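Removed: one protein chain of the complex. Kept in place: all other protein chains.
Labels A and B are assigned to the chains in the order they are written; within every chain, residues are numbered from 1.
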Amino acid sequence: MTVPQYDFIIIGAGVVGSLVARALSRYQLDILLIDKASDVGTATSAANTAIVHAGYDPVPGSLKATMNVAGSLMWDSLADELNFAFERCGDYVVAVGADELARLDELLDRGRRNGVQGLHIISGEEMHRREPEISSQVSGALFASTGGICDPFAVTVAAAENAVMNGTHLMLETTFQDFVLEGRRIVGVETDRGAFGCRWAVNATGVYADEVMHRAGVRPEFTITPRRGEYLILDKAEVTISNVMFPVPTRLSKGILVTTTTHGNTIIGPNSHEVEDRDDTSITSDGIQEIWDGALKLAPGLHQRSIIATFAGLRATGNARCETPGVDYGHDFVIEIPDTIDGLVNLGGIESPGLSAAPAIAQRVVALLRDRGEPLTERSNWNPIRPARPCFRNLSPAQRRRLVESDPRYGRIVCRCETVMEGEIVAEIHAPIPATTYDAIKRRTWLGTGRCQGSFDTPRVVEILARELGISPLEVSKKGPGSELLARPTKVWEGA
Amino acid sequence: MVEKTNLICVSCPMGCTLEVTHDGKTVLETTGNTCKRGLSYAKAEISDPRRMIATTVRVRGGEHPLVPVYTTAPFPKPRIRELLDQLRAIELDAPVQLDQPVLTNALGTGVDVRASRKLAAA
Partner (left out) sequence: MTQRTHDVVVIGSGPGGLAAAIAARQAGAEDVLIIERGLEMGGILLQCIHHGFGTQTFQEDLPGPAYAQRFVDEARELGIQAMLDTMVLDITRDRRITVTSQESGFLELDARAIVLAMGCRERTRAQIRLPGSRPAGVYTAGTAQRFVNVEGYMPGRRFVILGSGDIGMIMARRLTFEGAQVERVLEIMPYLSGLMRNYVQCLLDFDIPLQLRHTVSRIVGQRRVEAVETVAVDERWAPIPGTQETIPCDTLLLSVGLIPENELSRKAGVAIDPVTGGPFVDDGFQTNVPGIFAAGNVVHVYDLVDWVTEAGTTAGRRAAAHALAQRRPARNPVQTRAGDNIRYVVPHTIDPEALTEEGVRLQVRVRQPIEKPVWVEVWTGEERITRSAERYVRPGEMVTVILAQKAYDAVRKAQELTVRVVER
């Protein structure tokens, strides 16, 4: 029995897997990108601080540091090509009290050793001038002019779409089960949707990276310890934070930020706690309190009534030692083509600065393959541009008028809090990677994220999804099978 | 058999808690009321409890798949389930008029069920 054959199977369509797919789609290769969820980018890529770090934080000499700094510089052209929101607005590490000032010098020094440009220390008064909401106890700040913010959902979708536009096959709701080995060579991948043949498999599975690589007998001592980070989203109408602000970091994490986002909201968080369950993205009351206390340190004027949403994400914290001689660091990225097996590109422990580093990681994967003698012949018709779809609320009145005239569905409101129109939703449902669930539409259009958190739009979205997909409203789900929004029609029930 | 039943009177929003001593459906004594309406409420609740009922009924060919319906007078509480079952089996044809009768003298109680709104054909 023959199975479908590919050159590359990329396991995991988060931001890293999607950018790797895009990078490889440039070449004459048959690529399959798989993900167990109903959409791309639903796990760590969908629940992070959305920051493109400048690179002063990672340990100098680590792979995290080199990937962060290289990746950070690639975001402008990436955003131009893929048309998603990215702002290189700079970021701040804010020292509160005199003792923390010294730590800023350490970070400045570390940043310079990592090759980060545009770093300098500003006074407490200057920080106040730039961010009036900041605590009066702020003693100074490290300003990194190359830091930025992005829309992490949009970059993942855009990268995956660009890969698909350039010939990549995408299979969602497809769960990796095992590698198919012939001796010490990977020749395929088994999934719950059947087996597929390949010359190379790419492990881009985030919090599951250890389990996947162990299936290939790679790095038996490597483990992922998921660390959950919880976040609160604050109402943009009430909170006027305009900058990206970190506290002075601790050993375990960059700390609880107060930051603006490309959507205009303010996010506070994350905390950092180990969890056992690799799907546990629940919010805890202790976590909410911890984040709140942390945020008040930087911005004491915040009010809990401004909280409009909460979410949590899992960091894929690995235990790989840094391979640079002389560098003592035990949680570095794994980006390798292992020697113990043929046909595997292995990515592990991609936690922060994973998002920032992602374009560089993709580039490095290509370099590693080239070094291994993989012939990478460019496609003549590779198109790096993924056009954006119209976003009503960002258009001028004249543009809105033209848009509605071209398609009246852009005149019908669905999400009143975030001004998302029916035409936008229909466009996402029929996009190169169709949005087929409520959450997929929410990530792409920002619907349902505002003050009413979907109370108004949910019935309309159910109707639109049912109509456009030709399914019953009873089949419409929040995030795939098992998460259907409705149970049954009224008037009809068992045993009545 | 004489028993005591506690009720909350809803004749007005006050919500007095009544203690009603009764023998089956015959009220012997009521305490806890602050006005006369409490006494008649207790008597009605013990001998013949009734409720205003509202639900929906399926519609064929209308702008909406359902039309809301209501009882024109309070309906005997013990037979509510029976009424709902009978209404569940009905499918009206659009258009539906406001106050259009859906069930007349429902279950022989003398209470009608009517449409709560006009519903146009699709």
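Couple of notes before you dig in:
One rule holds for everything that comes next: a contact is a pair of C-beta atoms (placed from the backbone, for glycine too) under 8 Å apart; a residue touches a chain by one contact, two chains touch by 3 or more.
What you are looking at is a predicted structure, and each value in this text was computed from that prediction instead of being measured.
Remark: the absent chain touches shown chains A, B in the intact complex. Within the set A:249, A:411 or A:434, the residue that contacts the chain not displayed is A:411.
If you put the hidden chain back, the residue from A:56, A:311 or A:333 that touches it is A:311. Checked against the full complex, the one of A:77, A:177, A:282 or A:340 touching the unshown chain is A:282.
Interface residues of subunit A facing the missing partner chain: 233, 237, 279-285, 287-288, 304-305, 307-311, 397, 400-401, 403-405, 408-409, 411-413, 416-417, 419, 421-422, 438, 451-456, 458-459, 462-463, 473-474, 477-491, 493, 496. Although one chain is not displayed, its contacts with subunit B can still be listed: residues 8, 10, 13-15, 34, 51-52, 54-56, 58, 63-66, 68, 70, 77, 84, 98-99, 116-118.
To be clear about the criterion, only the chains that are shown with their structure count from here on.
Contact residues of subunit B toward subunit A in the complex are 56, 58, 66, 85, 88.
Residues of subunit A that touch subunit B in their complex: 490-491, 496.
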